[in-house]
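Heads up, one of the protein chains got dropped from this complex, but the rest are sitting where they should.
Going by the order they are written in, the chains are A, B and C; count residues from 1 in each one.
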Amino acid sequence: MSDKIKNIDGITKESTEALIEETLAAYPEKGRKKRAPHLGANDQGSGSACVKSNKKTVPGVMSARGCAYAGAKGVVWGPIGDMVHVSHGPVGCGWYSWGTRRNLVSGINGVTQFAMQFTSDFQEKDIVYGGDKKLKTLLEEAKGLFPLAKGISVLSECPVGLIGDDINSVAKASAKELDLPIIPCNCEGFRGVSQSLGHHISNDTIRDYIIETREFAEPSSPYDIALIGDYNIGGDVWAAKSLLEEIGLNVKATWTGDGELEKIAATHQVKLNLIHCYRSMNYMCKVMEEKYGIPWLEFNFFGPTKIRQSLRAIAERFDDTIKENVERVIAKYDPIMQAIIDEYKPRLDGKKVMLLVGGLRPRHTIGAYEDLGMECVGSGYEFAHTDDYDRTAPEMPNATVVYDDPSEYEFEKFAHALKPDLIGSGIKEKYVFQKMGIPFRQMHSWDYSGPYHAYQGFEIFARDVDMAVNSPTWKLVKAPF
Amino acid sequence: MSDKIKNIDGITKESTEALIEETLAAYPEKGRKKRAPHLGANDQGSGSACVKSNKKTVPGVMSARGCAYAGAKGVVWGPIGDMVHVSHGPVGCGWYSWGTRRNLVSGINGVTQFAMQFTSDFQEKDIVYGGDKKLKTLLEEAKGLFPLAKGISVLSECPVGLIGDDINSVAKASAKELDLPIIPCNCEGFRGVSQSLGHHISNDTIRDYIIETREFAEPSSPYDIALIGDYNIGGDVWAAKSLLEEIGLNVKATWTGDGELEKIAATHQVKLNLIHCYRSMNYMCKVMEEKYGIPWLEFNFFGPTKIRQSLRAIAERFDDTIKENVERVIAKYDPIMQAIIDEYKPRLDGKKVMLLVGGLRPRHTIGAYEDLGMECVGSGYEFAHTDDYDRTAPEMPNATVVYDDPSEYEFEKFAHALKPDLIGSGIKEKYVFQKMGIPFRQMHSWDYSGPYHAYQGFEIFARDVDMAVNSPTWKLVKAPF
Amino acid sequence: MANLLGLEVKKIVATPPEEIERVKNWINSEEYKEQNFARQALVINPAHACQPLGAQLAAHGFEGTLPFVHGSQGCASYYRSTLNRHFREPAPAVSDAMTEDGAVFGGQNNLHEGLENAVALYKPKMIAVFTSCMPEVIGDDLTAFIKNARTKGHVPKDMPVPFANTPSFNGTHIHGYDSMLLSILQTLTEGKQVEGRCTGKLNLIAGCDFNTADYREYKRIMKEFGVPLTVLADIADSFDSPCNGTYNIYAGGTPLEDAADSINGKATMTLGPYATPKTFSWIKDNYAGKHVSLPMPMGIEKTDAMIMKVAELFGKEVPESLKNERGRAVDAMTDAQQYMHGKKFAVYGDPDYLVGYVSFLLEMGAHPYHIVCSRGSKKLEKELQGLLDGSMYGKGCKIYMNKDLWHLRSLVMTDPVDAMIGDSHGKFAARDANIPLFRFGFPVFDRVNMHRYPRIGYQGVIYMVSQICNKFLDIKDETCEDRFFELMR
Partner (left out) sequence: MANLLGLEVKKIVATPPEEIERVKNWINSEEYKEQNFARQALVINPAHACQPLGAQLAAHGFEGTLPFVHGSQGCASYYRSTLNRHFREPAPAVSDAMTEDGAVFGGQNNLHEGLENAVALYKPKMIAVFTSCMPEVIGDDLTAFIKNARTKGHVPKDMPVPFANTPSFNGTHIHGYDSMLLSILQTLTEGKQVEGRCTGKLNLIAGCDFNTADYREYKRIMKEFGVPLTVLADIADSFDSPCNGTYNIYAGGTPLEDAADSINGKATMTLGPYATPKTFSWIKDNYAGKHVSLPMPMGIEKTDAMIMKVAELFGKEVPESLKNERGRAVDAMTDAQQYMHGKKFAVYGDPDYLVGYVSFLLEMGAHPYHIVCSRGSKKLEKELQGLLDGSMYGKGCKIYMNKDLWHLRSLVMTDPVDAMIGDSHGKFAARDANIPLFRFGFPVFDRVNMHRYPRIGYQGVIYMVSQICNKFLDIKDETCEDRFFELMR
């Protein structure tokens, strides 16, 4: 969306390439060859990817990546609060992903929402004899103990696929027997190269098992939309939804943050799909476009500049009522946002940030930092594809380093050279950089804060960034002796 | 009230006297002479004191005693919640006695109750130039800031009396000016030998400034009584009052636990004064008897045996309605009390207790311990008079040691010899004995528990005594290495 | 047609509020509890993770050691982030990023390439390999793979590469800890036994303990004793390193030389008997000196037992300083006993922790009323029952073996207690029951510095007493009527 070439003092294509070269030198030949195409200097003007992506992680490095199961459970399914999600297989996967993604949900725990850890807790004998029978039993038990659950997902862990269980048959039979949607998702962690395939598989599962199985009870309107690819981290969906409603749209379903199974199932009836996280849900947008003729539009709700642009782009898809609403809403929030910028920008102006996150954040949040006067000096994704990097190029300042699935070694090297004032990445990176005295925010989870989406979110984002960058604790890191 | 001579295995007049002798041996001649009359072996049959009392504390020993101010502020005035009590003089006295006696009060702090620390915080210049002017000003300030206070007491600390201030004149003038009862109490700590004189002075002050200055708005009844000498430690008054009401009496005023100034002032209109703590309030009972012809009756609300006896004695002063009520109430509570005894007695039977407390407790609580199967092997008072010890003799087992204002040295020696399973005394003694591995309860403050009065209190008392005596922590005191 | 299940297409209907209300009450009922306890297959909110997590913890406990997950990189991410969140510290580990083709060809290529890259990038002194599900299911032969790796030069000849099979479908993280620790010790001590040599040292195995302060406390205690010490798997600094501007990937850990020489120790003591049975059994057969297995020293009696055993093993008097510490801990208990006496607790967690909680609570006159272990053994049940039977405060307390936190929820809703002790995952049940949760277990994701205070030893007693009693006092102050709001407690 940016059309101006941004340059950063001291950063050139040459300096970035030298940095990459130097960083790669530590690898054995084979590793270096594999990694080289994943690191590049941004060519902002080109508007296209400067790195390769979506390849296998190099063995033996510290990658930030997760697996297909993580993408399915953590991203797509977990946020649907009114379903029971069974982590089918050994105890660990479900346990590690239990409550660790901050996809907030409404409802009453154990009654109408089920943000718990359900597992078949495979034992040796389940590996030997198979787990289908156990699955059948546990589905009955779940239905009995949680009568208000709208459905059950069965998320396969690695062993399930390896031992040849047929969860799809069990799901189908049990769904009939229990008169309940039981959704089998073959998202074993060994599939694909990252959580990305988990998203894709889950999208396909929604396509195959869910969409079109429900209809909205109320009559349709021209303003019916679905909010896609917002996972309600720290309440993001609530912030985004209320803004969309403020401009006059009916948000009929949220995918999948604070999601409701039945509304997701009826989404084929909306007029437009608005997608925030392209990576994880473009598949279903495309399906709905092809199958039901529903157009879709990407938008960006981080920071007032991008929000303003996005609102106007959304308005373009509707009539004058919405267009007027949008201008009114922008006029209302502009001064509020300016006040926030006036408060924090003086303390953040010229500060540098580096990002390594997933989904949409490595590109979508750049504008929000820039609203605060900061510059992004490096960005990268855990599990992006070329289309993500294409979209990233115009957002990043020119010649800055782009890294795809970097190892912690690379990331450290880049940080060492670029001396950012803030790093936004994940929990695995957080304490590494904090030990170095570099301010850090977990930008998958908003570091237990949020929401960061929409106008409401920007205030919190700005406060948090300031708090991280300007905490007096950083001054204490170096002992005076 | 007991008529049977109780003996304790291994305790004889001779053994007790030998113990006393041995204990006194540590004193220099003069000290020994002074202390000797204050230690004795109980002669239960005699019904009269075996020790001298109400004498100056021997200099240089650790006495548990407080001063006249402590008796006035802590005991008599502090519990009247709807007054502002000014500790007039240096900051300390008021600060030490702030919130440290557990005389609970109803109402809203700072609005209708004033359980705070008000002080004139004397400085050098107040000593030199006198504090009367300051007092006048602060009374105005108090009236202004606490408009719902029913009155103000001015409690003199040592310097006030020594420098010749005239708080009585100031009080009188300010009372007129502010149209508010302002009660001067000349309770300087140097007066008398213990807090006891503070009680007496305060009683006299009530006589001179308070009683008869109000009248009850509602018509009188034959069942109107006042509850005297209950300070609502941990809610004692609430427990006692509800029991008295259950037998049909109207408790018109409580002196002074959770006390209300105006009700105290109208107490000359009641039909009977029921007095729990004889020591601190017998003076006003006698005054009211003499002046208004109100009879008074001592009673004991510790433990079911004494409660039963007391209720019947109270009933004797009333008509058949009350007598029937009392029998009904006793019949109601007897099984409840028996259940408590059945629970705890097996764990407490034969355990020995030693007491050193104030007011009524060294005699009044003996029956409650006995209800639980325990024996009292030593008891004494901080600030009793001969009439207290006369009343104690029949309650204590024969030949057990009685100590008046003992030094911590004496108390330790006695405990060492008698090996009690529980000591009930004050905070200054608590940790001394706990270090020795002897279970202990603070029996001034119910050790932050309570109430202990009436039927409601006995359940708590029994639980607490069991908890103290049988805590498994005592078994850990001696290391196995 | 998106309806592979063939269920009827329906209009969306909201669940009626009264139905929600009914279920809301029902899940707190005795009836529900019974149905809940009748579960055979479904596990809900288990209080345990899988083996590799414990294996990684053990690996971090050695000098310059890089934990290496043979399996998917997603598994490694899960273990690492769990440790990150609990300690709020880095948890460096690599994986060999196996994918689908591993299922066909096995994981040897990944392992070899992974070792080579790991050695080049992270320069470890030792690589500790452990497995996640995939290689376990397909039956990768680690012994052969690693031998080959060495032959082919993927890993330096002299670099120790212990490895452990840690299948996630068997046991919990404590079993993975045991297997990894065993393999590390076997690897490092190989050929190091010297006839007649005695280091004079105590080898102390803390067990799968996720509390760095406990390790520091063991070291401090033995220093007071004057007993030279090798902590086997010393995570004290690994997960509590300074923030001083420099990131040290291998902070802390037991020196490899010390670990190697531990086979010549004067005595070896495990204080995590449930977490290290295999390791201990192997040590008994292979290590010089005496071998002692004792309960984790939580509470006075269990700490006394450790202290006395050390005194006996090393022929030393218990030093005055420790005697005084003990006395101060007992002082804290006697001073505070009234705030805990008679209070009922629900406790859950790993076996060694559970034995400790129960022992401590009984010493305070509190009731460990519901005792839940989501994966326990008959032996554990017997030991816990023995503790209960040995105290009048154990009367009426019950042990629930192989039950999860959803069972625990039914227990605390139908038969209430005053508080819970366990890990952060219990917070949902604690909230529903409106009682405090003391986060003495693992993991703690929602409080800070819990790993910076010991739970073991006399200091641990003071800490637990402080945390519990002061929270009860907070609650009293926060919930009492005005007229019972007092300066003193």
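Here is the rule we use: a contact is a pair of C-beta atoms (placed from the backbone, for glycine too) under 8 Å apart; a residue touches a chain by one contact, two chains touch by 3 or more.
Quick caveat: nothing in here was measured; it's all calculated off a predicted structure.
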### Message
What shown chains come into contact with the chain that's not displayed?
### Response
A, B, C
### Message
Just to verify: which one of B:E212, B:E327 or B:E343 makes contact with the chain not shown?
### Response
B:E212
#### Entry: From B:I8, B:M62 or B:L297, residue that would touch the chain that is not displayed
B:M62
### Message
Just to verify: which one of B:D126, B:D236 or B:E298 makes contact with the chain not shown?
### Response
B:D126
### Summary
Note that chain C touches the chain not displayed via residues 85, 88-89, 237, 240-244, 323-328, 330-332, 334-336, 339, 424-425, 427-428, 431, 445-449, 452-453, 462, 465-466, 469-471, 473-474, 477, 485-489
### Query
Given the full complex, what residues of chain A touch the hidden partner chain?
98-100, 102, 104-109, 235, 258, 431, 434-435, 445, 447-449, 463-464, 467-468, 470-474, 476-477, 479-481
### Summary
Absent-chain interface residues of chain B come out as 26-28, 30-31, 56-70, 86, 89-93, 95-100, 108-112, 116-124, 126-127, 134-135, 137-138, 141-142, 144-145, 147-148, 157-159, 161-163, 171-172, 175-176, 179, 181-183, 189-195, 206-217, 262-263, 266, 407-409, 412, 426-428, 430-437, 477-479
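Please note the rule applied: only the chains that are shown with their structure count from here on.
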### Shared interface partners, meaning chains that touch chain B and chain C
none
### Message
To test your reading of the model: what rotation angle superimposes chain A on chain B by C-alpha positions, in degrees to the nearest 5?
### Response
180
### Query
Where the CA atoms of chain B average out and where those of chain C average out, how many Å apart are those spots?
53
### Centre distance in Å when chain A and chain C are each reduced to the mean of their C-alpha atoms
31
#### Entry: Gap in Å, rounded to a whole number, between the CA centres of chain B and chain A
68
### Summary
Two or more other chains are touched by the chain A residues none
